[in-house]
Structure formats: C-alpha cells, structure tokens
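With one protein chain held back, the other chains of the complex are shown just where they sit.
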Amino acid sequence: MADRSGVTGFLTATRGRGRLHWTDWVSYGYLFLGVFLMFGPVVWLVLSSFKDQNELDRFPPRFLPYAQEVLTVPGYDDPLPAFTVTEGDLAGQVVGQTRRAAGRAEVVSPDAPEDRVRLTTDMLQPVEGVAFATDNYTQLFARFDFLRYFWNSTFITIAATVIMLLVNAMAAFALSKYQFRGRNAVLLIVIGTLMIPQTVVLVPLFLIVTKLGMFNSLWGVIIPGAATPTGVFLLRQYMITIPDEILDAARMDKASEWKIFWRIILPLSAPAIAVLAILAIMWRWNDFLWPLIVLTRTENFTLQLALNSFQGELQTDWPSLLAMTVLTLLPIAAVFMFLQKYIATGIASTGGK
Amino acid sequence: MLAVITPLMRIIEIPMLALQRLLGINRLAWAFLLPNLILFGLFAFLPVILNVFYATSGSDNVLLQNRPFVGGQNFGQLLDCGNYIDANSCREDKFWRAVWNTVTFVTLQAGFMVGFALLTAVILNGRIRARGFFRSVFFFPVLLSPVVVALIWKWILQREGVLNAFLDWTGLGGINWLVDAQWAFGWSVFISVWAHMGFYTLILLAGLQAIPRDVYEAATMDGASGWRTFRRITLPLLAPTMLVVLVLALIRGVQTFDEIYAFTGGGPGTATTFIIQYIYERGFAGAPRLFGLAAAASLLVAGVLVVLTLAQLWANRRNVDG
C-alpha cells in the first residue's frame, strides 16, 4: 500500500482492515475532544436544570447540584440548616443554626437541643450534600398544561416538516432534472429569498399572515415556516448528483414523471432528505420569534413560548426555565437519534449509483 | 409512515399524470414548482416587496397605508458617512459598526465553519467505531435553541464562570472574557461555529455518502495515496455539496443574530453587534420602531448578499452543472 499521509486520506473509507494506524489515533483523539467540547456544555445544562436558584447563582459554579443539609433537632418544628463548626469548643461538630444576624449566629447541637450557643458566623461551615432539585421538573407539570404545549409543538413541527419536505423536494426535482425556460430565474429567486432572514421581515410577514386570517392559529406558524428556501437549494444540489440515465431508463419503461419522482428520486435522495428533515424538525421545534408574534393565546402556545414565559421584565425563573429546556430537548434528541441512521444508508450502501 | 405516504403519492399521481399529458414532460416542471412558488411568493417574496415600501416611507406606524412616502431618505440616512471605514464619521454609526463587525465575523466564521465541518465529516465518514454516537455528539449543539446556547456559554465564560474557575485552578489565572472586545468577538465566532458546525457536517456527510464506493476502490487499486484520493476524487465529487455549504455558511453567517444577541447583546459596546441585530433593534425591539430604516438596511444587505452569492455561483458554475 502506498504511504498514507494525513487524517483525511486515511479516512476516505478506502482502507482495509488492520491494526490501528497513527491516523486512527489522531482521528479518535479529535472525536473525543469533540465529545468533550460538544457534549460537555450540554451535560452541564442538564445538571444545572437540577439546581436550585441559589446554586445556579453561585460563584464559582460547581459541577453537581448541591444543597445545604438540614438537621432535625428535637424541640424545633422545622428542620434547621446544618453547619460544621470550624473553631472553638464545638470544633468539628455538626450543629443546627436557629438564628443569624449581623455576623453572629445562634446554634444548637442535636445532642443537646436545649443548649443554645452563640458563635460568630465565620466559625460556621455549611454542610452540603448532592441534591437533585427534582422540584424544578415536577412543578412544571403542576403549573401548566404541559401536554397541550407539547401537542401544539409536535403538530406544528410535523405538519410544517411534511409540507416543507414534499414541496421543496418537488421544486428541487424540477430545478435539477428538467431543462426549461425560466429555470435560472426561479433558481435566482430561491437563492434571493435565502438572503432575507425571517427576523428582518417580521412585520410585513405578520401583516400578510394576519390578512390571510392565520393570526392565533397554528397554521400561521406552519405555513410560513414551510416556505424555507434552504431546503430547495440543498435538495437540488444533491439531486444533481443522481445520474440522468436512471430517469431515462424509467421513462423507457413508461413510468410517469410523478412516479419517477417518488419512486426513484425521493428514495435516492434519502440522505439529503433525512438531513433536511432533521433540520426542519429542529427549526420548527425551536422556533421562537415567529410563534411569539403569531400565537398569543395560552391554548395555542408551543413549548418554546411556555418556556420563555418564565422570563419577566426584571426577574427570570431560571430553575423552571432550565428544566423546561431539558424537557424540550428530549423529544428532538430522540428524533435525531432515529433519523441520523438514514443519512448513512444512502446511495452508497443501497447499491444505487 | 409509509402507509400514509404511499396512498397520498398515488392520489397526487392522478392530477400530475393528467398534467403531464397536457403539458409534456419539460413543462411539467412548472407543476412541480407551483406549490413551492405559491408558498415562496406569499411568505418569502411578498414580505421583501413590502419591505421596499417600508424602506421608502417614514414614521413609526406599522400599517403601510398610514406611512408617508419619503423616497430615498432612509437609504440616504444609512449611507450618510464621512468615511465608510470610520463608523464614528457616519450618521448611523451603529449601522456601519455592525457592517464592519459582520464582515470580519463572516470571514472568520465561514472559514472555520467549513474547515472544521469538512474535517469532521470526513472523519465521521471513515471506518470508526460507534459512528452513530459520534455523529450525534457533533450534531447535538444544533438541536439547542439559540437562547440556551448563549446561556450555556455565558455560564462558562462569565467572570467567575467554569472556564475561569478551571484556569484559576491550573494557576494560569482567569481572564474577564466578556468585557474585552477582542475576546468577546473571538468567543462569538467560536460559539457560532460550535452551535452550527453539526449542520454543515451533516450536509457534507450526506454528500460523502453519495460518492459511490467503487470509485474509491478503483483509486486504491491504482495505488493512489489517501491525500491524493481525497483531492482528486472526494473533493471534486463533493463539489455540489461543498457549494451548498459555502453559500449557506456565508449567508447564514451574515444572518447571525439570535445566539450572539442573547450571548453578549452585541457588546461590549458594539463589538459584537452584527447587521441583523442592528435591523432588529431599529425596527422591532427599540423605541421608536423605525421600520423604514430597518427595511432599508435589510434591502441593502440582501442586495450585497445576492451579488456575492451570484459571484460565488458563477465561479463554481462548471461544478454546479457538472
């Protein structure tokens, strides 16, 4: 075998089995660094969603959620916050604090509940243990109609994705496999509309949607969401790589153009469609600015809107917001895990050309 | 899934077949395009046209019929500049700061983005174990909403955040990342690449999968080296996909908004204020809402982008149609 230099060369799926080459080590190194960089922050997010507000605000931050432990001392109705005494007579003992003011604290030892001792606060070290604040999650379900928001988000996402995939794939097919006058003009328009992000046309778009009677309707989010030019462009570029001979052969067999489209082109474009499906699902699921202006009624709310309603003018309820974020993330992560395998089972492995 | 799709496709086939008889094969293309054109026309193209009306009218009124026509005044205000390089000499200094910030940002971001996405895609396409797992990991940040991305990185980078805690622990000493203009800018580029690289990796991966394996086998037979195979076979065959990635990376780079807005708010000062933020603040978030100015700015940006993209497509013409 010729000498192999560079990571890329080694990894073009051409190399036979054998022992690990140094490039293997490099690529695995890269991948594990990627895991750390890409996944680390997400792990942090998930752990943080189990922290209470105090722990979230804490400097410097800690990896696991901690909370101060409490002591039940006979004679006191409520459990007392637990501290370890660092100096003085009680040094090393765990005590419960009954009161604290102006740098001084009153504590009792669980062994001698009647004996109240006064100490300065710098002699006390809080006793803390790992505690997952699952309240953050359970509160959510008590507070609002989580299932309704979930359903709204799901409905919007599925409907918009299906419409977008079908419509975009049809357009991409036309733009990649037919020669007709005006093709370049259409392509130009598609690319032109790519240039305008929704953020800058919020107001005109809002007026159009209102005129069409789609204000405060889920369709007001679905239909404009399906009109994304990215998909046309992406699919067209992929379909170009499908050899025309396949189409010609099918036409010989008297297959209708529509049949060619959905029996041949669509299956062969599976990897690109899978990519687009993942993106579309993700975009619609995470969509915020647009639903925020179109949907104002609680019964129409999506998860993202409900999530952001924890943000007030002056205060934000971070623990609830984070818990909600993690919950919102789960379904889409599951969808991705499911769809990502289709990317790999494209043309190359199904034997087509 | 298929149980739903197959009958649906059969139903659509009936009118499409009729149309095919009526129009002939090549003109049938328009039938394929029609649904998309309607959607586009209404929800992508019409807003742009309306934006032209906004751009040529004044006041903070939302309804077009109530807005007085002012001609090119909004454009004039944007372009009123002593020296375009020096934002301080311009009437709309924030616009020009945003423009130059965006130019620098896109150059850096698109370069890193495409480079790392290609590297990652190629590695993921290779013979590695647990490919699905690694692929998921690299894509995972794309699933996060922009607000969450910003939040996570704020935790990490704030004065007493995770990174500084770590640097303190190693004895290197922390840096106040978000107060320093250069660092904040650098991190904005990093975060943007972090959050979107998976998107481009996935597109490239799909492109790589489309390259028939026998091409490689032939190359291996010929004794071509890995690097050579990559340059002579992989890259050319990947060209249409690369073009998508490049064009999208540039366009989306210019359109960077949500996560950086939530991350730095455009600061410190205006160091990470990009063009879409300028438009958003002028036309939507700020007071008063100067829709006209915002619309004019969005048209200028779109104009420049169209020209750049066309240039890019023209340069790649052979590859595209090849």
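As written, the chain order gives the labels A and B, with residue 1 at the start of each chain.
By our rule, a contact is a pair of C-beta atoms (placed from the backbone, for glycine too) under 8 Å apart; a residue touches a chain by one contact, two chains touch by 3 or more.
In this text, contacts and distances are computed from a predicted model.
The listed options are "sn-glycerol-3-phosphate-binding periplasmic protein UgpB", "Cytochrome P450", "Xanthine dehydrogenase subunit D" or "histidine kinase", and the UniProt record of the chain not shown names that protein "sn-glycerol-3-phosphate-binding periplasmic protein UgpB".
Per the touch definition above, the residue from A:F146, A:Y178 or A:W219 contacting the chain not shown is A:W219.
For the options B:G115, B:P236, B:G269 or B:G303, the residue in contact with the chain missing from this view is B:G269. Within the set B:A29, B:I156, B:A224 or B:L290, the residue that contacts the chain not displayed is B:L290. Residue positions on subunit B in contact with the hidden chain: 58-63, 88, 91, 93-94, 158-160, 176, 178-179, 181, 184, 261, 264-273, 277, 281, 284-290, 292-293, in rising order. On the side of subunit A, the interface with the absent chain consists of residues 53-54, 57-59, 81, 97, 100-103, 105, 121, 144, 202-203, 206-207, 210, 212-219, 292-293, 296-300, 305, 308-315, using the contact rule stated above.
Everything that follows uses one rule, which is that only the chains that are shown with their structure count from here on.
Rounded to whole angstrom units, the spacing between the C-alpha centres of subunit A and subunit B is 18.
Subunit A makes touch with subunit B in their complex at residues 1-15, 17, 27-28, 30-31, 34-35, 37-39, 41-42, 44-45, 48, 59-61, 166-168, 170-171, 173-175, 178-180, 183, 186, 188-197, 199-205, 207-209, 212, 223-224, 226-227, 229-230, 232-234, 237-238, 240-241, 251, 256-259, 261-262, 271-272, 274-275, 278-279, 282, 286, 288-289, 304, 308, 325, 328-329, 332-333, 336-337, 340-341, 343-344, 346-349, 353. Residue ranges of subunit B in contact with subunit A, taken from their complex: 9, 12-13, 16-17, 20, 25-30, 32-33, 35-37, 39-40, 42-48, 50-51, 54, 62-64, 119-120, 122-123, 125-128, 131-132, 134-148, 151-153, 155-156, 160-162, 164-165, 168, 194, 198-199, 202-203, 205-207, 209-213, 216-217, 219-220, 223-230, 233-234, 237, 240-241, 243-244, 247-248, 251, 255, 257-258, 276, 279-280, 283-284, 291, 294-295, 298, 301-302, 305-306, 309-310, 313, 320-321.
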